[in-house]
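Here we show just some of the chains, and they stay where they sit in the whole.
By written order: A, B and C. Residues from 1 in each chain.
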Amino acid sequence: MIRNIRVERIAQTPIEQQQIELVERKCIGHPDSIADGIAEAVSRALCRAYLEECGVYLHHNTDQGEIVAGESLPRFGGGKIVRPIYALLTGRATKTFDGINIPADSIAVEAARSYVKSIIPIMNLERDIIVDCRMGTGSTDLRDVFKTCGGSAVMRANDTSFGVGHAPFSETESLVKGVSDYIDEVYRPKNPAIGTDIKVMGLRDGDDITLTLAVAMVDRYLADIGEYVETIARLKETIEGIAPKFTDRKVHIDVNTADDISNGVVFLTVNGTSAEMGDDGSVGRGNRCNGLITPCRPMSMEATSGKNPINHIGKIYNLLSTQLANTCVTEIDGIDEIYIRLLSQIGHPIDQPLVAGVQVIPKAGVELAAIQPAIDAIIDTGLENIGSITEKVIRGDLKTF
Amino acid sequence: MIRNIRVERIAQTPIEQQQIELVERKCIGHPDSIADGIAEAVSRALCRAYLEECGVYLHHNTDQGEIVAGESLPRFGGGKIVRPIYALLTGRATKTFDGINIPADSIAVEAARSYVKSIIPIMNLERDIIVDCRMGTGSTDLRDVFKTCGGSAVMRANDTSFGVGHAPFSETESLVKGVSDYIDEVYRPKNPAIGTDIKVMGLRDGDDITLTLAVAMVDRYLADIGEYVETIARLKETIEGIAPKFTDRKVHIDVNTADDISNGVVFLTVNGTSAEMGDDGSVGRGNRCNGLITPCRPMSMEATSGKNPINHIGKIYNLLSTQLANTCVTEIDGIDEIYIRLLSQIGHPIDQPLVAGVQVIPKAGVELAAIQPAIDAIIDTGLENIGSITEKVIRGDLKTF
Amino acid sequence: MIRNIRVERIAQTPIEQQQIELVERKCIGHPDSIADGIAEAVSRALCRAYLEECGVYLHHNTDQGEIVAGESLPRFGGGKIVRPIYALLTGRATKTFDGINIPADSIAVEAARSYVKSIIPIMNLERDIIVDCRMGTGSTDLRDVFKTCGGSAVMRANDTSFGVGHAPFSETESLVKGVSDYIDEVYRPKNPAIGTDIKVMGLRDGDDITLTLAVAMVDRYLADIGEYVETIARLKETIEGIAPKFTDRKVHIDVNTADDISNGVVFLTVNGTSAEMGDDGSVGRGNRCNGLITPCRPMSMEATSGKNPINHIGKIYNLLSTQLANTCVTEIDGIDEIYIRLLSQIGHPIDQPLVAGVQVIPKAGVELAAIQPAIDAIIDTGLENIGSITEKVIRGDLKTF
């Protein structure tokens, strides 16, 4: 069956030529990101358990869950957690299948705790966090849809929903994501005072980019406010140093602008995340699956994290459309910008979206007709191999936030 | 101080001329909407209590919270709830101020229960829902920002964040919103079998619009599957009848397409919401503050519901930008589409955004220069009177989802 | 099969002749009693549902559960609840039987809320209490025992356990219970300022009885501390007036002795129970099934409330032994004191205890041999008709605390 792929050229001021551009990223330890990460960790752990115990992936959906903030008393040299963070795992999972019991609740609790340990190793899990679980079992109709196609190669959509993706990243997008990655991968390992809860807000106004970072600092690694100020200054400098890798535009860096140093009002934390002291988090409220929040671009409201990677459109189509957009700009010359939207119809095979809508801004002088066949082919092949998304997710090769 | 308002003309294929358009609405009883509505009801109740007891609005933020699905056994003629819905109220609120104790937790629980009763009057609150509360108190720095300007006219931004709004609605947007409103206001009151949990998904493919509705039907008002089928058919017909009010395009209506009538698999519920049987909900995961999810338009990820309406940018700027966009298209001739983005800087007065970015597609033949002063003026005045947003929200004159 | 009934005469100083006697009662609104009452209300509601939906009583055990105190700000004329009481329902219940689903969780929540309303009508259930539920399903082996004898007349013991009862009440016991009943039935209806949470502690030292009452007073019915003092004084006087009905001994009454009137430290509450402001409660921690705590008498540690009345020894044997002791002293002349202990063996029919141990202090001049046959007969008949306990419990004819 031929897939319904619609490619159109749109007249649109390319993002780089628009006056204002906004880009945001909530890094790994931001409360919303913690919620996303836990949701995804639980889903992956369930997938592994289902495969091991039942030989198939079973229905589940853990794309909900709440991080209720604790209370802390940070202090230079090392403060304390007063009231633990409360993490509530919800969603639903298959708990029995074909006579086999799958300990979904225990798996979920363990996966969540283990995930938190992995991203915030300095947290004392015995006293700084409570992981609770109120996971249910799915509603009958959804499970039926799932069972129906248990043995076949192509799953059926769990919902009428859609995914969107775009490529390539703008300079501001690359900068925001690049700075976040640099801190995570290069800078924090050597500078443990930099917490994992960082919000990076990028504003491009014409050719001036302002990067505003709110960085939760870790109290035990800072002797006093002097060291705090110094550490912030060094981070600012470092980011100024790497910014030119991503853009030739003028980049202004602000870090913890809400601080009032003379009054001792600073963004100091015990474990490096504001979840310990007032900021709640929820799945699906932070980054989209490309790692960014981009209000100047089309976005899906669907939480990608925690959804099952077998038949859940809100997850699979967001991941796939993003991947396809990237493949198009990588493999095809002549694309300035590309936006891909995949729309499912509940109960239909997921490799046959109701429509795959593609919007292209070709490079100057490029005719749409010249590149359309290549785009068509990439999308057709991507849908053909849609099962690979599932596998990559379970292996952890695809990030969801 | 002059406000930083940047108006630019963008070359962009107007939405109505794009090939594909997607629009979604989660109606009042959808789990995500229930979460939004509770969050907003709690915030409004707190505002009233603060004003009454302390004479000022105090810091709070209840834009989190989780609806954990229950379990039900719907049956034609009337089924039963097996496990109650579990609603967790979180967020934070000021609980003491100037020696006065504000019973924030009790207020929150009462507001939530009362809200649910108001939107789902058929629900038996004594057995169908558990409303729990784990609300904390805010982190110090945020409250300080708040206290600082307690007496002044203009609040300071709680965060570096932004809001976006657009106008006018496209035909598909008007249709989706219009159908939802029609059911809520006109059709359900006479047809109680139509539950409040409806998801309306609109897809425009060129000049063909497909409206897919997933409607939770209420079992007690349906004698058997025959009446179910009939009721669905009548609803479909009714919508087909009103669609021409919103568009001349061809509109195809699908209702509960996942049903498998011959096998008795239908979307039947006890109280008219899937929250009773498997679907969780979260604040901020559903409609944007214009009542829609519009992945082809710029959107903010911020939850508008539940945030305090005093200084919380994620709420105020989303509401204001939407309102300003509407005012522009109403009062100014010559605008095809307008997008407004307001960006705050933490700690700065909220009537002085870092930038107010405006993108306009003028009507054919209209010069930007001709309409720009009027746009500037509307935005400037809107920011000048930003306090009116707060008042409208507390009075319930502005919807947030 | 002959029942193993062992009657022995014990040489023991009768309670009335002992120097010191202690008797305590926690009235209906004491946190422990609220927990007991909820547990029992849930069990009875489940029994009714099982009978109605399945035709038989099914396994359940709700003799656990916790009342976590809230926070209140009582004030003369009417204060407020700041944080609701949190009531957690636990235990386990049969949720499916023979293809029928029993909505045990919803039943439990409704029964608990309805019970609280019945005993504390002034409580605003929409904001003063949260009723949560984490009820499980029973462990397999217990249910098997139960199923085995589903159709037979005599149940099998769920456990190796025992019950104890004594009769008659001593004067101090009668006084403590009588004062509590008088307040509940006669005095409070006309004096609503007297809360339901009263702890009555009776100490008899020779022929002097001191009755110490801690009475939670209801703020809305008291204009000021003067009225408080007056109301307390009137209550004291009233009790002094009725005490002679129960004893000729000298009775000294103390009410709210911990008050410090001059400093305004009084036992004032919003709803008449300390559960609203700091005192937690648990099932089985308060009164034994005769309504008293009697540390000078043999007692069972088993919670009577909430256990299923079908095969749960901890409930049935405590109720039965108390009833049998009362029957013996009522119907047989010559008994000064009687103590009955029934010991079960798990899996054996409940009408065949391992041993029914009876200790008697005959009246002066009475030979044990003269009354033993009558005692034997009463106990034998009581065991024969043990099923009537079940029925009485379900109808609410037997109090459990």
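Just so it is clear, a contact is a pair of C-beta atoms (placed from the backbone, for glycine too) under 8 Å apart; a residue touches a chain by one contact, two chains touch by 3 or more.
Because the structure is a prediction, the values reported are computed rather than measured.
Asker: With 3 identical chains placed here, what is the total number of copies in the full complex of this structure file?
Answerer: Counting every copy in the complex, the total comes to 4.
We adopt the following convention: only the chains that are shown with their structure count from here on.
Asker: Sort the chain contact graph into one of these: line, ring, star, complete or other.
Answerer: Topology of touching chains reads as a line.
Asker: Quick check on chain B against chain C: do more than half of the interface residue numbers occur in both copies, making it same, or fewer, making it different?
Answerer: same
Asker: Taking all protein C-alpha atoms shown, work out their mean, then name the chain whose own C-alpha mean is nearest to it.
Answerer: Most central by this criterion: B.
Asker: Roughly how many whole angstrom separate the Cα centroids of chain A and chain B?
Answerer: The separation of the two C-alpha centroids amounts to 23 Å.
Asker: Hey, how far is the Cα centre of chain B from the one of chain C, in Å?
Answerer: Chain centroid spacing, chain B to chain C, equals 50 Å.
Asker: Multi-chain contacts only, two chains or more: what residues does chain A have there?
Answerer: none
Asker: Inside the complex, what are the residues of chain A that reach chain B?
Answerer: Those residues of chain A that touch chain B are 6, 8, 10-13, 18-20, 22, 24, 64-66, 68-71, 83, 86, 88, 90-92, 134, 136-142, 144-145, 160-162, 164, 199, 201, 203, 205, 210, 212, 214, 257-258, 260, 265, 267, 274, 277-286, 288, 293, 295-301, 303, 341, 343, 345-347, 354-355, 357, 359.
Asker: Note which residues of chain B are touching chain C in the complex, please.
Answerer: So the residues of chain B in touch with chain C come to 73, 80-84, 86, 95, 101, 103-107, 109-110, 113-114, 124, 126-128, 130-133.
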